[in-house]
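A single protein chain has been omitted; all remaining protein chains appear in their positions.
To keep things simple, chains are lettered A and B as they appear, and every chain counts its residues starting from 1.
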Amino acid sequence: MRRERVSRRAFLQTAGAVAALGALPAIGRAQAKEVKLGYILPMTGPLAFEAQLSLNGLQLALDEVNNAGGIKSLEGAKLTLLPGDTQQKVELGNSEAARLIDQGVSALIGPFSSLVAYSVRQVTEKNRTPFMLLAAVADNLTEGGLRYVFRVQPNGKAMSTLTMNNMIEMAKAAGVAIKRVAMMHEDGNFGTTMGNHVESFAGKLGYTLVQRIPYNLKSPDFTAELSKVKAAKPDLLVISGYYGDSKIIAETAAKLRIGVHALVGLANAAYSNPKFIADNRELTDNLFDGNYWHNPQSPRAKAVFDAYQKRFNATLTSHGVQAYTVIGVLRDALERAASTDRDKLRDAIARTNLADHILPQDAIKFDDTGENANASPALLQVQNGRPVVVGPARFAEAKPVFPVPKWHG
Amino acid sequence: MAAEAWAGLALALLLAAPPFLPPYFLEILISVMLFGYLGAAWNILGGYAGQFSFGHAAYFGIGAYTSTLLFLRLGITPWLGMVAGGVLAAAFGLFAGYLSFRYGLRGPYFSLVTLAFAEMLRVVAVNTKAAGSSLGLVIPTRTPAPLDFVFAGKLPYYYVILAMAVGAVWITRRLERSKLGYSLRAIRENEDAAEAAGVDALGMKLRAMAASSFLTALGGTFYAQYFAYIDPTITFGPAVSIQGLLQAIVGGAGTVLGPLLGSFVLTPLSELSRAALRGRAGVDVMVYGLVLMLVISFLPQGLMGALRRRPRPS
Partner (left out) sequence: MTGDLLLQAAVSGFLLGGVYGLVASGLSLIFGVLRIINFAHGAVMMLGMYAAYWLFTLLGVDPYLCVLITGPAFFALGMVVQRVVIEPNRRAAEHNQLLLTLGLALFLENLALVLWQGDFRTVRPAYAGASFVIGDALVEVPRLVACAGAVVMALALFAFLRLTDVGKAIRALSEEPEGAMLMGIDVRRIRAVAFGIGAGCVAVAGALVTPFFYVAPDVGESFNIMAFVVVVLGGMGNFVGALAGGFIVGLAESLGATLLPGSLKQLVVFALFVLVLLFRPAGLFGGGHGR
């Protein structure tokens, strides 16, 4: 239903623009244009819910820009959003991208699945269309010298190394050295990627990975795995997992008195998930999670949250935050490019230096592979039934509780 | 019109029409051909020999990983890698088959052991870093190189899989009319009686297994080259096993055209239901499961069986 509303809105906006063009007398002044942006998301299929959250974020940002007068350097051109549905399939991702490019979008946003992104980025590169990645986490998406791919959110490497660094810094501030780290991760693509990074950066970050255990996420019991972890006497246990498995691990680890200073999620689907926390109050207390988040100190962030709540009657999630930010980056680039030409837009994006955003990081700048050079996950901790940002220090909204007593024997 | 005439007409269409098809339809057609091919390969062991394998993903995965690893690590063209994969898969099939048949596993027990073998290979692949573990293997995009099984556009891939599917059908037809075919049918109907009549059941079943696993592995290589990405779940997961056998059963196990016919019906059906039943996740698969139950209940001989029951003009 919501999807239809969006499409109708996009249609009306376009129709309105066309009608306006026809109605204005020709006075030798450049007419107000529109800037077409396209998105490709898995609007149907298992990720439909998350895709809708992203779309909401895009829509919120878009309307904000348009209501504030559109793109000033293009005489107030309004942004329009053209839809595309990938159903999480590579072939559809490619064909939808091709279709939107044909329809004249200045930039493409999407596509969630890294597998789809890997293929679509060739389509966008061939057609010289800026491709703003959304939710796709695979590191190799920006490899290969492509010029038209950009990613605002932290990639897998940034997520893992910065989270580990944040924990180590935080521990240092509490007078605790992190020398021994254990990691459990689900044995699929997501967990293995995180595990590989945590392992390869061990030396550089000053810890030894004393135990690394990939596990089958469908398993109903992790007691044996956690006993192995306990026997290795780590300072921290890092967990990259999904909802159910992360729950069982936290539960059993607490009962085993696993002896770590803290349990740290790494892009964990559960530990900073408000629903998970609400359902498991006592269990989730003081769990850490390094994850995508917004900047809680930013007054603009608060305004965005309120606007989202008012419009969609729900709390803004990280999906929406990332999508909202992507539009912000595009708006800024369009202003500087003063053109809807894709190449000019691409160059403007590459030169981005945007401080006015709601992410927990410094200015958004892209390196020469298209990654957001300052991308930073937030370090969250569950306190009093809420996930709060406790790091990096300059974005923190609360002091961390560290070490966490309940994990100790 | 006789079945041969229909098949001939269909083949002519399949050869001539695709260059004019919109890309989305061509993609579906390629899927239809691939699943039909896998069904035909499965059919040799499952339909003709009556040994119902639930783990053909094992051979699919061996084919995909062998040719891809040879290509990525040693630069060997997948055309050759394909054959290597097929040989390895056949070897594994003979190993698994020998163990199972020698120890007298039949019916559901055989099905379960094949399922176990496929799952074991999947777990090994997940835990083997040299094969990419869960991150899988990517065939990096590249300029088209037909000698390396890399083409520009989809059409060449289509003709490759069409050729493979037609080849599989032809092999099945030859098999059906051969001594091996008769032996297999006897074994399928009543293995003990066949043995008593002097048929070397073990030897015959192993031959069927070798052929079936070899062909399935070739399909794995095709998949790897066409989609340019493989991982343990895509290749060794139960979905692949089920896809192959479904086409054959629904189309008509133990018939030459059954698997392809089954794929022509099932593949577009799942596409259509996905497109038509957008909105809530899961509705399309729910309908698919329901349709499957109905087809099994009312067309136990599959579509070919239903077609054959129609009275013919004399």
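As a working rule, contacts are C-beta pairs under 8 Å (C-beta built on N, C-alpha and C of every residue); 3 or more make two chains touch, one makes a residue touch a chain.
Because the structure is predicted, anything quoted here is derived from the model rather than measured.
Although one chain is not drawn, the whole complex shows that of A:Leu146, A:Val176, A:Val210 or A:Leu256 it is A:Leu256 that touches it. Interface residues of chain B facing the missing partner chain: 46, 52, 99-100, 103-109, 111-113, 115-117, 119-120, 123-124, 126-127, 242, 245-246, 249, 253, 280-283, 285-286, 288-293, 296-297, 300. As for the chain not pictured, it touches chain A at residues 46, 49, 187, 213-216, 218-225, 227-228, 231, 243-244, 247-248, 251-252, 254-256, 275-276, 279-280, 282-283.
The criterion applied here is as follows: only the chains that are shown with their structure count from here on.
If you average the Cα atoms of chain A and of chain B, the two centres end up 39 Å apart. On chain B, the positions that touch chain A within their shared complex are 23-24, 27, 126-127, 133-136, 138, 140-141, 227-229, 231, 233, 274, 278-282.
Chain A contributes residues 43-46, 48-49, 85, 87, 90-92, 95, 115, 118-119, 122, 140, 144, 187-189, 191-193, 196, 214 to its touches with chain B in the complex.
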